[in-house]
Structures are given as C-alpha cells and as structure tokens.
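Please read through the structure below; I'll follow up with questions.
Complex shown without one protein chain; remaining protein chains in place.
This part shows subunit A:
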Amino acid sequence: MSLRTIRLILWGLVLAAAAALAVQQWTMRETAVDSFRPDFALQDGKGQTYTMADFKGRFALVFFGFTNCPDVCPTTMSEVAQVMDDLGARADQVQPLFISIDPERDRRQGLGEYVAAFHPAILGLAGDDAATRDAASSFKIHFSREDDPAAPDGYTMSHSPGLYLVGPDGEWLRQFAYETPAAEILADIEKRI
C-alpha cells in the first residue's frame, strides 16, 4: 500500500467521523427541543381544569408566584399587564398565566380577583400540592416553602421569578429574567407573532 493510499483512507475516516458527529449533534438538538414541552393540569377559581393544550394556537406567558408576595409578583404582573395593553389587537394571541406556588392560601384569598386587578386577560391557576410540583418541574423551575414565624401564617415562599414564553404548539421558547422591561418582552413576542 502506497503512502498516498493510506493518506486518502485517513482523510476518508476524518470526513466520515465529521459527518457522524454532525448528524449526532443535529439529532440531539431535535431531541432537546422535542423533549421540552411544559405541561400541567391546574384549576382556575371556578374549578375548571386547564392544561397547555387549552392554549394551543396561542403563545403563553407564564409566571409562577404567590399572592402574598409584596414585591416581585406585583412588579412582574404589572409588566405582563403592560405587555397585554401594548399588544393591542394582537392581545388575543397571547395568554398570560399566573400559576400559584401557594395554591391553598391563594385559592382561599381569591386568586382570580388578584390577577384581574392587574389585567383581565391574566388567568390565575392553582392546583393541589402534587399538581403544583408537577407544573413547576415541567417548566424546570424551583420553589419552596420556608417557615418564617414573622411572615403571615408563619411561612413564606421562595421561587424562580422569571417569565416563561411557550409557543403556539406548546414548545418552550425562552425565559425573561426578573425585571425585564415590558417593552423588551413586547418586542420579542411581536417578532414571533
């Protein structure tokens, strides 16, 4: 075997390896996107159960919070309300959701009334503890209950404060970090509509 033949064989192997790697990367990317379709089964104030399928064809702008939260939650809900106002005629293509991580107390104190005070389009959802944990892990977010004798009812909640955008086919699109200005969220959503 001549050196030239060996060199050709080696180059062939390099090309084959590169092609295999490219195919693998591509498939992994596809799998990653497909595998991340957050979902839940949670109830609104009237007891009607919603899942992500109910919002098919629309974008969902999702926040996990609790209504006893005086700072982060009102600030974020105000941003969401501003986005909904600014969407104007296209507001019907976006469903803002407030998912309670403190469902028992929020249901008792009136979740629907709370979210409506920010914007009538916001849907407040609260399930039982297991359904709430499932919803959070499906969005890959964290929350926990912390005992605090000084807090109302002796506890408070810590939680991921971001907003999550889900596409019309239920696919997770992106996160907006806490304090992302309403104008920036609006611009991102308008680009996608």
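Operating definition for what follows: a contact is a pair of C-beta atoms (placed from the backbone, for glycine too) under 8 Å apart; a residue touches a chain by one contact, two chains touch by 3 or more; residues count from 1.
Please note the rule applied: contacts and distances are computed from a predicted model.
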Which of "Copper chaperone PCu(A)C", "NADH-quinone oxidoreductase subunit I", "Caffeyl-CoA reductase-Etf complex subunit CarE" or "Phosphate transport system ATP-binding protein" matches, in UniProt, the chain that is not displayed: "Copper chaperone PCu(A)C"
Among A:Ala41, A:Val72 or A:Ala91, residue touching the chain not depicted: A:Val72
Among A:Gly47, A:Gly88 or A:Pro152, the residue in touch with the chain that has been omitted: A:Pro152
Residues of subunit A (touch criterion as defined above) contacting the omitted chain: 67-72, 74-75, 77-78, 81-82, 109-110, 113-114, 117-118, 142-143, 146, 150-152, 156, 158-162, 178-179
